[in-house]
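So the structure is just underneath, and the comments pick up after that.
Other chains dropped; remaining ones untouched in position.
Read from first to last, the chains carry the letters A and B; within each, the first residue is number 1.
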């Protein structure tokens, strides 16, 4: 799924104009792998640099690197992308290296990293390393800590990953537009001591939201509250991978929020604790059990628990409109228009007219409504007992009793790293 | 207030079609008590099963049960209801057993419960036991863990209440519509050890929100953010019971949020700690003092404190629009229309025209405006010093110095359970 592309030719000039030539040799720019798929990629074991237990990025992938002496070099390319939100709908977003969100950057506490950022957008950008303690000049705030990266230019960030934890990267230039277009990614800094904060399964994803008019492809970037597409890593149910674990596994799920509102993430069948934020790890004395964790904008929450209850459990944002796809609230639907217009008129004539007493919306999951092109049904997804009737920020957390099989036909069914036979992503490129 | 109704005749057929006949004998379906009042019901002491100290459900009641061997049997009926939101306004909602929210289900840690759910709605439903650790097949997620319950059918849930705490129940089928219509209730699992987490007064209610156009009765179900009726247990001030305690009482107030936004609940005159969530109890080392607790959607928070300051204290959501009734923000009012239209015009002519410098809205509490039918005034409620001028999510917390009297004319003035002479609800049915 990963393809290799070289920036040696087409970025050499850019590097000069970007003024980074003094800090790095043009010929040393690493390749920028490109991901063509929105499927969850099996986590690759590191073959260079220090060892770590990789995370599973939900409907995402981790960015390969190359070692240049003791420095880990990554190459992010900010660019327009086509992201499949779920089968049947593709969004025209801005992202990194072919997808939105961008690839997960994984490294180890103490690593020195050098991250090349090439701007293939039609406007300026920067990258801010949210939560990472970096020197001021590396903080990526346009105007304040650096000039913006112009279209065509490549900028180099270089710093030490001082602390283990979960962080984010995103632009700090024209933020309203660039967030609304999907520019964001996750940074995982693994502890140097492999036994520290060790879990059996480790998932990560970001919360994002879009306002894409049914029938169109590109988000409206000026929307403040009335988004109609609520997503995990720019994917909507039923397009989101399940998270699959074995009974008894200690599980961590890391979730960052880069939307415009809080998202209360609810797990069925289990209680959990918040064990980490984008500020660091939560001491044990400060933890308490939750069934639903409300994640504020710009926050990252790592939750942990023992997956002791076998079965397929719902995992979703508890705001009902956020677990639906478009046409649920603001955009009129064929049934909704009739419904509301008729109801208003009827209520004036017969105030006690009970609209909802007549129908409801569940039948919509059964109907075959004619949808606009490139539009997901409001409620979708089939389970073992019929229609699940959800959308948006919803997926399943599957606790299986048996040892997982060796094939990876189930996209969320990954071997634990110790016994991993997963091919490395960069070996495919 | 509780009336008895039998489902032996009209549900026997339904039970067959629901396919639950193999798990329970049709003749064993317990009666489904029906509540006709929106007043707070005195908490009944349990006369069967293990002892516990009941909670006071604000403007609600607890569901009677029957013991069938060692199993506690409850019967919920999902159905359209008429809920008095406050004197002068009734909403046509969906709820359980005659009211919205449904009755509180109270039991004891370790209890095995069997809960019959009869669907008298015009569409499918299910019941999810939010926060309760149940076997996967009992989790109530339509399509994923069970087929939906069809109109007319009765479904049986059976599981152990493994952990003491505060939980919720609500549908997990057509959730957007069914939440917007008021389908929800509270579950209290009392500790087996009566001394554990013991308090003198224990209140519980849910936060809910509706969009009911002034002059009509039924919520608009497609609203995502612009609700106009913000309620505690589907009641708006001045229709909400006060909470009355004695000075020195240790008080617990348990609040769950099933709206579409956060509600910061503020108590005057006291600081408090969060001692429990829908995930479990908060260890003492993890607690801290608050004056306002922000409750995310799908979260439950139990707060505790000593009521040491005598007097009548405000207790409310701190979002100002949520402590008002309809017509406050989006729906034009007779004064509002003039006000805004004139203001816009005047501002164009005279930019420095200071609209609010002329009046404000406090005078509206004094005016006798002609309101549409079935509509509450935006600001209402009389206190000892005149108009309180509030609405929505607002009530009072009354700390009294004297021993409470034996009569219950004040709906919130309940004897503590030890000396209770309150009649049991099920003896009335």
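Please note the rule applied: a residue touches a chain if its C-beta (ideal position, glycine included) is under 8 Å from a C-beta of that chain, and two chains touch if they have at least 3 such contacts.
Quick caveat, the model's predicted, so the values are computed rather than measured.
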{"item": "Total copies in the full complex, given that 2 are placed here", "value": "3"}
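Please note the rule applied: only the chains that are shown with their structure count from here on.
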{"item": "Gap in Å, rounded to a whole number, between the CA centres of subunit B and subunit A", "value": "35"}
{"item": "Residues of subunit A that touch subunit B when the two form their complex", "value": "225-226, 261-262, 264, 266, 268-272, 285-294, 309-314, 318-321, 323-324, 328-330, 336, 340, 343-344, 347-348, 351-363, 379, 381-390, 396"}
{"item": "Subunit B - residues contacting subunit A, complex", "value": "80, 92, 94, 121-124, 128, 130-131, 133-137, 139, 141-148, 172-181, 213, 215-225, 260-262, 277-283, 285-286, 294, 296-300, 373-374"}
